[in-house]
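One chain of protein is taken out of this complex; the other chains stay put.
Labels A and B are assigned to the chains in the order they are written; within every chain, residues are numbered from 1.
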Amino acid sequence: MKFSDIVTQLSPESHSLIDNPHLDPDLQGITPIQDAIAHTLSYIEGDKFAKMVVETTASALILPLDSTLQEQATKKGLAWLSSPYPRLTFAQALNLFYQPFIPKPQIHPSSVISDDVVLGKDVSIGANVVIQEGVKLGDNVCIYPNVVIYPHSVIGDRTLLHSNCTIHERTQIGQNCVIHSGAVIGAEGFGFVPIKEGWYKMPQSGYVLLEEGVEIGCNSTVDRPAVGITRIGKNTKLDNLVHIGHNCQIGQNCAFAGQVGLAGGVTVGNRVILGGQVGVANQAIIGDGAIASAQTGISSNVKSGETVSGTPSMPHKIYLKVSAMYKNLPDMYKAFRQSKKQES
Amino acid sequence: MKFSDIVTQLSPESHSLIDNPHLDPDLQGITPIQDAIAHTLSYIEGDKFAKMVVETTASALILPLDSTLQEQATKKGLAWLSSPYPRLTFAQALNLFYQPFIPKPQIHPSSVISDDVVLGKDVSIGANVVIQEGVKLGDNVCIYPNVVIYPHSVIGDRTLLHSNCTIHERTQIGQNCVIHSGAVIGAEGFGFVPIKEGWYKMPQSGYVLLEEGVEIGCNSTVDRPAVGITRIGKNTKLDNLVHIGHNCQIGQNCAFAGQVGLAGGVTVGNRVILGGQVGVANQAIIGDGAIASAQTGISSNVKSGETVSGTPSMPHKIYLKVSAMYKNLPDMYKAFRQSKKQES
Partner (left out) sequence: MKFSDIVTQLSPESHSLIDNPHLDPDLQGITPIQDAIAHTLSYIEGDKFAKMVVETTASALILPLDSTLQEQATKKGLAWLSSPYPRLTFAQALNLFYQPFIPKPQIHPSSVISDDVVLGKDVSIGANVVIQEGVKLGDNVCIYPNVVIYPHSVIGDRTLLHSNCTIHERTQIGQNCVIHSGAVIGAEGFGFVPIKEGWYKMPQSGYVLLEEGVEIGCNSTVDRPAVGITRIGKNTKLDNLVHIGHNCQIGQNCAFAGQVGLAGGVTVGNRVILGGQVGVANQAIIGDGAIASAQTGISSNVKSGETVSGTPSMPHKIYLKVSAMYKNLPDMYKAFRQSKKQES
């Protein structure tokens, strides 16, 4: 693809063709800046950029709106395009080159599909997929091999279910969702009532609802509740190995990093970001736009817009000060002991 | 179902039919109190109750033994039943309305079953299940689609194996167990002996034993040991994404919440409760009835009956005091610095 084609398709705020219309390299792909090769487009984030522009062997670069970097690239004979959101432009450029693997519409003869399943137009059902009674698939649904769907689930248009994931009974999955390999959606919540003999199992009669555009990472689990719904809002994205307990109500456009765990009945607003391995206790409420750093332990509520860290969680600004103190504790304790001695 | 039928079946300690024998609504299901609709039975836990009784649109309620709430419900024209254990009564009531999906006895023609497998009466073996040589299944065992059982495992009567779970060689699973989707039972423990060239793999010749009534959550893993047994005692329940290392010995009636991890050789007594994301170090011993709060890091032993929190773990009462101090550290350090200056 010619550099000029990329410029035409992405319409960047600025680019090198304005001053150098004849510098129009043929680009065969996108490479990471540290391994960039000729005839590729490259990009790097953050301050390491300046040095990389001078060193790279890429033929073209995605730059931020930075005239110094633009001049350096021009001087080096590189084509470039500049964007106020270079990471977004990088993603858009990747989409020009990269086509993810999505099988063509087909129903593999080895799949086992209940007679009453309702299939939309142009669905793709891979080898050894099992779809049980009363399931409905929307148009262009794509189910990779070895997926199992339990009875009476609904899968929205254009949703992808990757291999070895399991969708349990009555789950409702919206349009344009992606369920990654090994994820389990809608299994029984962890509900046991303590009795004299041990535990009485709470029946889990509810279901999981994923709104449109939700993405669930590999081997993550979203449990259904005893009654009612476990809900994940529109466009919320979960990374791998995340656990969402029964009855959680999660808003829109959230992002939870790997190994996050939410206990039962947690309420999460919109645009909430949870770092890796964050844990949230039963019934906690997290407001819109809140952020938690990795490994934060949230045992009570977090206000809208707040950034929290630490276990137990506290405002991030305080955490930075507090955690910087830990290393002083032994000296502080020594002084405390001495003053105690002097007193007595 | 008539309210009076529910009363008959659950025999609650008190109920509204005594004073209002004609208030006997027809109930079509159970709904969560916040979304309750007419002609349903509802229930909520804890102190939010009082307000909810006045507001709810449910037709009947499960209440604790609280005369104020009972009077409020009566005044509102609601049928009610009261129990000293309202959560247990709620679970029992759910069982009157909700029938979990369990397939009928059948052996799906797409399953691949070794010739020498011993099948109990009325087993259900779903599509694409693979059962390898020397396996024994008890009566009424139910295996959902796409499960794999490695050789010489034994599955007890009425045990359920959900889709995409894997049972490794020689595993012994007792009666009335539930293995949830994606769980892996009896895979090789993580054993590598450091040698000059890297690692020497320790053969894992032992096996996993799950006693009766054990439940293993989705995508959880229980490893087998080099020699001997990894054992989980009767009626112990594990939530999702829990890791149990090789050679752990876990007692009866325990409950481990999501993402708990036990390293190798941990000994756990009976009725132990571990909160979410708790980690337990190699060879630690946890006594009967101990409790650990979420994210606790247990690096040594915990006494019977003790409640611990924090990393490293300490008695919960001390942890509450200690963790409340963190935010004061910067001020304390300032004072410490000043007194140091004055001294010098």
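Keep in mind that, in the parts below, a residue touches a chain if its C-beta (ideal position, glycine included) is under 8 Å from a C-beta of that chain, and two chains touch if they have at least 3 such contacts.
The structure presented is a predicted model; accordingly, all values stated were derived computationally and were not measured.
> Where the complex has a chain not shown, which of A:M202, A:A257, A:A284 or A:M314 is the residue touching it?
A:A257
> In the whole complex, what residues of chain A lie against the chain that is missing from view?
Looking at chain A, the ones touching the missing chain are residues 30-32, 35, 85, 87-88, 90-92, 94-95, 97-98, 100-101, 108, 110, 126-128, 144-146, 162-164, 180-182, 213, 215, 217-219, 234-235, 237, 239-241, 252-253, 255, 257-259, 276-277, 294-295, 310-311, 323, 326-327, 329-330, 332-333, 336, 339-340.
> On chain B, what residues meet the omitted chain?
That gives, for chain B, the contact residues 110, 112, 128, 130, 132, 146, 148, 150-151, 164-166, 168-169, 182, 184, 187-188, 190-193, 195, 197-205, 219, 221, 223, 225-228, 241, 243, 245, 247, 259, 261, 263, 277, 279, 281, 297, 299, 310-312, 314, 318, 321-322, 325-326, 328-329, 331-332, 335.
Basically, only the chains that are shown with their structure count from here on.
> How many angstrom lie between the centres of chain A and chain B, each centre taken as the mean Cα position?
27
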